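Taking it in order: structure first as structure tokens, then the write-up.
Note that this complex is displayed minus one protein chain, with the remaining chains in position.
Going by the order they are written in, the chains are A and B; count residues from 1 in each one.
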Amino acid sequence: MQIWLDELRGDVSWLGNLPAGLVYTLGIVIACKIVLVYASLLAGETVWLERRISGRMQARIGPNRVGPQGLLQFLADGVKLLAKEDIIPATADRPVFILAPIIVFVGAFAAFAVIPFGDGIVAADMNLGLFVVLSLTSIEVVGIIMAGWASNSKWAVLGAMREVAQMISYEIPLGLSALGIVLLAGTMNLSDIARQQEGAIWNWYVFRGPFAFASFFVFFTAALAALKRAPFDLPEAESELVAGFHTEYTGFRFAVFFLAEYSAMILFSILTAVLFLGGWSPGFPVDLDSGIARWIGALILFIKTILLLSVMIWIRWSLPRFRIDRVMYLCYKVLLPISVVCVVGLAVQVLVAIEWLGLEHAVGGWLGGK
Amino acid sequence: MATTLDSLLALDFPGAALAGLFLATGDLVEYVPVLVMLIFAVLFAGANLGLSFVLGAKGKTNPVKEAAYECGMPPITDAHQRFSVKFYLVAILFVLFDIEVVFLYPWAVHFGEKALQTFLFVEMLIFIGILFLGWWYVIRKGAVNWAQE
Partner (left out) sequence: MTTVLFVVFGGSALASALLAVTRKNPVASAIWLVGMFFGLAGVYVVLEAYFVAAVQVLVYAGAIMVLFLFVIMLLDLRSKQLDLEASPRMPILGVCAAVLFVVVSGMALMDAHDAGIFPDAAERATLVLDGSPEAIGADLFGRWLLAFEVTSLLLLGGILGAVILTKRRLT
């Protein structure tokens, strides 16, 4: 961010004349605002995407009236939800009930500050990027448990307990499979991780050997479960728990939960693309790190994000729901051991590359070396 | 990061003291967007909820409408009931395994850059091995087996 702003001050003369502090302040504030608006708009459009794809999969059309192809449907829905009556149950714990959706929203959106949308197109380009994303998204759980508890409805409490148990369980394989990529990359900086995958398609981390390949599937599965997407949507299984933890939420409070859910989907799609699928690399060597070209890179990353989102939606409308004991089984007896084996395997891979093959660092190629 | 230090000294516009918060030395400046984003997210959610409070329909309330949903029946008993200890066990296991993951991250970053790699690798194998024993015990005891009972 800072480097980018310095660059901008060098290029644009009137900005260079302004005090640096003012440019930084405004730059950071404007960048954050843009990221927030972009993420929430994209979340709205993802809802549309989901409804259209699910419509097609069920031989329906889906929303197509508001705007071209129904693209503005989410705005109409938003306005509708704004105008709805806000009901708080009499038995609810009011302050906690009101605070809960805000905490969930913050947990889902704050992490976008460190997500790179393209080479250098990032609000906070920090060394701890990946770790900060994982830690900020973990706050969501607190909001969910608060929402369920404060609602004082049996469905909400049951849904919240199930959901929290599921989300926290799957955070462990999620963190471990991302760790494998940190091992290969030697950094937690998301932009650097993406840059290391530039060039040919086999530079993508998903293709760096069997362990990285397995890590990718563990990560994506654990992300689906942490996002409580089908087939892991039992915390809000409509047929048994009504709507899970947000049963008692109406109007825009519900919309805030909804937005948070879809923005978390986008977050994990971008994260998967950056960690495993080459970030903004199109899969062949091309120079995308300056000027207009970096926006082409951003477009490529955007397309990958949309594709991953579509896969998530496709999975949701194809697979039946898991049973809760199978969910726990999958996490602790399948994904957790696989992810630990992957971490050890990738460590061996890096070890062999550096110690025995004498490569500088385990980047590039099948085992390493660029 | 010398540029930040320079600009720290060049605070010469109205509101400079406030803007100074955004100007710290070192990597600190990269953490400011996270703080700004946190504040924006709270404001965005808060403002929209406020807007819905202003625009939203205001209906009359009655006890039935304000009751928590329970299959269309008047709710019986309180929803805050005691929960199975399984949930508690999952939470405590999560804390323990989460700390393990936290320890592994600095190791992973450190692993790629130093010469003592075999040593580091063995260190981590011992760490993971000891925790593997814990995992094995959890599985053998059926502590995460929710199908029982």
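Worth pointing out:
Here is the rule we use: a contact is a pair of C-beta atoms (placed from the backbone, for glycine too) under 8 Å apart; a residue touches a chain by one contact, two chains touch by 3 or more.
Nothing here was measured: the structure is a model prediction, and the numbers come from that model.
Screening A:96, A:201 or A:341 against the full complex identifies A:96 as the residue touching the chain left out.
Remark: the residues of chain A touching the chain excluded from display are 93, 95-96, 99, 103, 126-128, 131-132, 134-136, 138-139, 141-142, 145-146, 149-150, 157, 161, 164, 168, 171, 188.
Remark: the residues of chain B touching the chain excluded from display are 8, 20-21, 23-28, 31, 35, 80-83, 85-89, 91-96, 98-100, 102-103, 105-107, 109-111, 113-114, 120, 123, 126-127, 130-131, 133-135, 137-138, 141-143, 148-149.
In this text, only the chains that are shown with their structure count from here on.
Between the CA-based centres of chain A and chain B the separation comes to 13 Å, rounded to the whole angstrom.
Those residues of chain A that touch chain B in the shared complex are 1-2, 6, 18-22, 24-25, 28-29, 31-33, 35-36, 40, 81-92, 98, 101-102, 105-106, 109-110, 112-114, 123-127, 131-132, 136, 149, 151-157, 161, 164-165, 168-169, 171-172, 175-176, 179, 182-183, 185-188, 242, 247-248, 251-253, 255-256, 324-325, 328-329, 331-333, 336-337, 340, 343-344, 347-348, 350-351, 354-355, 361-362.
Of all residues in chain B, those touching chain A in their complex are 1, 3-4, 6-8, 10-13, 16, 18-20, 22-23, 27, 29-34, 36-38, 40-42, 44-46, 48-49, 51-53, 55-59, 61, 63, 65-70, 75, 78-81, 83, 86-87, 90-91, 94, 97-98, 101, 104-105, 108-109, 111-113, 117-118, 121, 124-125, 128, 132, 135, 138-139, 144-147.
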